[in-house]
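Of the protein chains in this complex, one is absent; all others appear in place.
And then chain A:
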Amino acid sequence: MQIFLPIAEVSVNAFTLIGLGGIVGLMSGLFGVGGGFLITPLLFFIGIPPPIAVATGANQVVASSVSGVLAHVKRKTVDFRMGGVLLAGGLVGSWLGVFVFTILQSLGQVDLVVQLCYVVFLGLIGGMMLQESIRALRRSRNPVHRKRLHQHNWVHRWPLKMKFRASGLYISAIPVLLVGVAVGILAAIMGVGGGFIMVPAMIYLLGMPTKVVVGTSLFQITFVTAFTTLMHAVSYNTVDIMLAVLLIVGGVVGAQIGTTLGARLRAEQLRILLALLVLLVCGKLALDLFLRPDELFSITTGVR
């Protein structure tokens, strides 16, 4: 069934979009990533103009994150205090990121910087996670070493300490804010919610337990992407509600299935899956940068 999108001004198959939303929703529920880093390139691929793909992708992420976060609230796996501090940092960061984006645009190399960001960050995070989770999986098979309750690192020595009860942490608010800011900047430049950066940062930098990481990250993503959607709609008129609704229909259902599935899988296995997915996207983007493209030319239409 073909459907004409009023803002994107293209005709696409409605079922393709619902399916796309479903896959991304599944990722969202399973891993706690918003799925922006998957949906945006997928929308480019089916011929949606990039600015509309980014803005509408953000709107879709709002829906799947709300759906996911509600399921996590029920299971009491959201650290609202941590989420709030992260969000404060995130909003500042995304404001800074938009500023950086404008500068890059005037230099004319946005695409390149965005792509390089993806390759570097996805590569680093994917590699780290894969290595760590394989080690954890091996450790659990031969339980000779006694695991410490949690490791103390530099994060624990900073001032302005706060109690995060749901995470069972008593750490400084400064690194939490910094993680929020960094994710916000990257999110604005890369046009994503930033969950795929935040989830590993929460686990490895802040030392949060995996079971609250997904819910808390979804909580923060919901607000950051809502902010982004509104910004895009007001300043660039690039949110296509028809496209968003189709993606959302698939997305919310996918997110529910994902959360149910996630509760049954083991944390290490979940992390290995996410690591492999991140590395896959990274590899694809790196190939695009290093291999000679089939088509050297591209067209960008002027300001609408």
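FYI, a contact is a pair of C-beta atoms (placed from the backbone, for glycine too) under 8 Å apart; a residue touches a chain by one contact, two chains touch by 3 or more; residues count from 1.
The rule is short, and it goes like this: contacts and distances are computed from a predicted model.
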| item | value |
| --- | --- |
| Protein name (UniProt record) of the chain left out of view, among "ATP-binding cassette domain-containing protein", "ATP synthase subunit b", "Periplasmic nitrate reductase, electron transfer subunit" or "Transmembrane protein" | "Transmembrane protein" |
| Touch criterion as defined above, residue of A:Ile174, A:Ala226 or A:Ala267 at the omitted chain | A:Ala226 |
| Residue in contact with the excluded chain [from A:Val214, A:Val252 or A:Ile272] | A:Val252 |
| Chain A, residues in touch with the chain not shown (by the definition above) | 1-4, 6-7, 9-11, 47, 59-60, 62-68, 70-71, 74, 108-109, 111-112, 226, 229-230, 232-235, 237, 239, 241-242, 244-245, 248-249, 251-253, 255-256, 260, 288-293, 295-303 |
